[in-house]
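As structure tokens, the structure follows; a few thoughts come after it.
One protein chain omitted, others in place.
Then we have chain A:
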Amino acid sequence: MHHLVSIEDVDMRYGGAAGTLAVSGLNMKVGKGEFAAVVGPSGCGKSTLMKLVTGLHLPQRGAVLVAGKLVTEPVSIVGMAFQNPTMLPWRTTLDNILLPLEIVEKHRHRLRAHKKEYVEKAEHLLEIVGLKGFGSKFPWQLSGGMQQRANLCRALIHEPELLMLDEPFGALDAFTREELWCVIRDLHAAQGVTIVLVTHDLREATFLADRIFVMSARPGRVLKEHVVPFERPRDLEVMYEKGFNDMVHELHGEIAKARVAA
């Protein structure tokens, strides 16, 4: 299988030679079109992983390859979404979603002349995530769940090949979170985008991912890799099956052990 993301024996240390070692000997491969989840105890370097893959940080040792190319600067084929939706309050939701197009080299010069086409695309995305007709609203007029939906649209508007999600549903209530799981599941199925999801929620990881990486406590490395066997398309009902619970239980045990080892 062709790997879109390939992390090879990477060390990343913050704050000079005596600084904290965030990840060490990290190896990870994510195939094109795959949905990968990364779980682990807190402080295991999950955010560092995000920054390495997007090119915001460069590793001291080892190599990070995205789409077959060594990452030496920010990679614009990546879309990102964080737990904090960081919508800009002075822009409407639609203008927030169009923001990446004003930045990405490929689109920024076309935006003005092809505005209509891009607006249609944004409105299509809004419809997919269930926010049809909310484009003209300001972010502070939306609920937390709606803002996070808009945040996903913004991460997808420039048609990234890779979507990096850093606990995007962490601040939401249980029902809204399940709704958004289905949104992201359908997006993955429809757009064929590769997704790396960093999360604390093991049920979330198991429900959404094809492959789950369990990371150790700091300095982070991959302890174990699981292939999630459940058939797609998955229904929320899958979470009540025995196999699902067994897998969550197993992951839980591994992370508990990794915490003790730290």
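By definition in this document, contacts are C-beta pairs under 8 Å (C-beta built on N, C-alpha and C of every residue); 3 or more make two chains touch, one makes a residue touch a chain; residues count from 1.
Criterion: contacts and distances are computed from a predicted model.
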item: Name per UniProt, for the chain absent here [options: "ABC transporter permease", "Glycine cleavage system H protein", "Rhodanese domain-containing protein" or "Probable oxaloacetate decarboxylase gamma chain"]; value: "ABC transporter permease"
item: Residue touching the undisplayed chain, where the options are A:V75, A:I97 or A:V193; value: A:V75
item: Hidden partner chain, residues of chain A it touches; value: 51, 54-56, 73-76, 78, 80-82, 84, 86, 88-90, 99-100, 102-105, 138-141, 154-155, 158
